[in-house]
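All protein chains of the complex are present and in place, except for one that has been dropped.
== chain A ==
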Amino acid sequence: MTPFRAEVRAWLAANVPAAPLPRVDTPEGDLAHRTWERRLAGAGLAAVCWPAEYGGRAAPPVHAIEFDEEYHAAGAPVRIGQNGLFLLAPTLLTHGTPEQCARILPPMARADEVWAQAWSEPQAGSDLAAIRSRATRADGGWLLSGQKTWSSRAVVADRAFGLFRSAAGERPHQGVTYLMFDLRAPGVTVRPIPQLDGTAGFAEIFLDDVFVPDEDVIGEPGDGWRIAMSTAGHERGLSLRGPGRFLAAADRLVRLTRMTRLSGDEYRDRVADAWIGARAYRAQAYAPTPVPPSATKLFWSELDVALHETALDVLGPLAEISPEWTDGYLFALAGPIYAGTNEIQRDILAKRVLGLPHPTGRTGPPQPPFAAMLHKMFTDRDVTWAALAEAGVTGLIDDGATPADLIMAFEELGHHAVPGPLAESIACVPALDLPAEWRSGLAAGRTVATLAAPPRLPYAAHGDTADLILLVTGEEIRAGRAGAVHESMVAGRRLAEVVPGKVLGSGSSVPKALELGTLACAAQLLGAGRAMLEMSVGYARTRTQFGQPIGAFQAVRHRLADVAVALSFAEPLLHAAAAGLEERDISAAKVACGEAALRAARAALQVHGAIGYTREHGLGRWLTLVRVLHQAWGTPAWHRRRILEAIA
């Protein structure tokens, strides 16, 4: 644990109020939440990443994530200042003047000023650029008129930041100005709107010639749209919703399932999935390459709904009387709507990230050199076992490659749907305690090995052709030979039942070797999934129907966007699993990569239509491979159970 995390944990343990505070939308709740924010600010914890002169600690961004995790784990109050702290503040720090930062941020940190966001209007929801509220030039400032709606916290807030039309532009995004105004100023009327949970969580704001001085314009007049999009990035991403909420809720869900032995069993898989989702979101939060905010938003909002729905189902008849879950559920339901609806996020991803329907270049992240070399080699020629040996792939374990290197190679193998007992012969068997000459044979690519290891691997893949067949039970390793051989759905792959031979040894190398095989298989799935996404994107850009590329149709765009999200959140789980080699993390990676790859496969076939169904096209190689690997090296059910046992 970092010293910072320890400090936060200790402070929260000593300070979080024992009883829940009154609702924010009541006068008592308003006061109680502001008092709480003041205590946080007093401890220097209100906004740790801000510069010190504004009330922060200039901490690195990961501290904000650590804080968020601890905050939710401690069950601390909701943050009345959230719109200011998480949306306006990052916007001001990037686009505001030092004078604005110095004037606005300190009282924001102490909750002396609570902020509301005033963007949406009755006619401008998803289509935000359709706003009509106006800012007209006045002496020394601007006069605001119009109507804003759905403004969270506006009932108790002191000030608001909003978008206003200040000039007629050729396109709706032009002539928009970003302004801050006082909710108590003359000409402002705030009308609460009761939410479906009964609270006055948001409000309408009517503006009638409200004066705003020039100093409260953010950026240049007319440049509001560009700046607003940077705020929107914070709203959709980690700033507003760190992993803390989901981790805390997933932990509570696991505890709940253990407690209520009522109906837990039917929901075991969904509980495990909720836990995997929360870990994936966390892993992504700490990952060096961030995913686009739209992907983050899709992921957390759907995870939140799924998590709470699972809890309600587990609780069954008790759900209704468990406000800690029903409140969370109703709150979660709004997630796919605010911060830009999920439909709009899928469209943005499809356009900006996948490049549909206009080509924008490659889709995946830049590749490290080894992977790039493999990629080139696999693209240029047919992959034989000798070629794998030449490239150093078969000798990875013998050369002391790290698990991180291993998954990099296996992603490429999966990406090219390379056939053979890859995880078996390259990742698992070389890690077993076997005679040195066998290992050098494997490393040099002279020997191809496979194994059965029930229950994870009931059959030996490619047992009909492998040079070395093993049977691993518990920690015992035996030689084996192929018994009955079964044809797999993957062309050229055959599964052999293994007839046990003599005992070769036993020992502690076995568990780790099996984990490495599983990890490699997960990486292969991820690579294959990514390949299918790339094929589909390429195809959707060029295939024309109804006079446009099919990638222009929302049904196609959204489906591929969902695949991109699933792959992006499986990847950090895989890396986390490789870093720690913990069983439960490997299981989480295997399940997430498998599900993402399957999703990619279904989408790919659908997008390609009949051509994808032909043998010639080759999509079938990936399609059948992921279907098979998804169940290999431990079925998803087996891995989910292992996770639940590990965290119980």
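The rule is short, and it goes like this: contacts are C-beta pairs under 8 Å (C-beta built on N, C-alpha and C of every residue); 3 or more make two chains touch, one makes a residue touch a chain; residues count from 1.
One rule holds in what follows: contacts and distances are computed from a predicted model.
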Worksheet item: Absent chain per UniProt: "Pyruvate:ferredoxin oxidoreductase subunit beta", "ABC3 transporter permease protein domain-containing protein", "Acyl-CoA dehydrogenase" or "Glutathione import ATP-binding protein GsiA"?
Response: "Acyl-CoA dehydrogenase"
Discussion item. Which candidate, A:Ala167, A:Ile193, A:Ala401 or A:Val499, sits in contact with the chain we can't see?
Written reply: A:Ile193
Discussion item. With the missing chain put back, one of A:Ile321, A:Ala436 or A:Ala610 would touch it. Which one?
Written reply: A:Ile321
Worksheet item: Of A:Glu53, A:Glu266, A:Glu324 or A:Glu582, which one is in contact with the hidden chain?
Response: A:Glu266
Discussion item. I'm checking contacts with the chain that's been left out. Which of A:Ala18, A:Ala436 or A:Ala555 qualifies?
Written reply: A:Ala555
Worksheet entry | Residues from chain A at the interface with the omitted partner, ascending | 120, 123, 125-127, 130, 149-150, 193-196, 198, 201-202, 263, 265-269, 305, 312-313, 316-317, 319-321, 326, 333-334, 336-338, 341-343, 346, 553-555, 558, 637
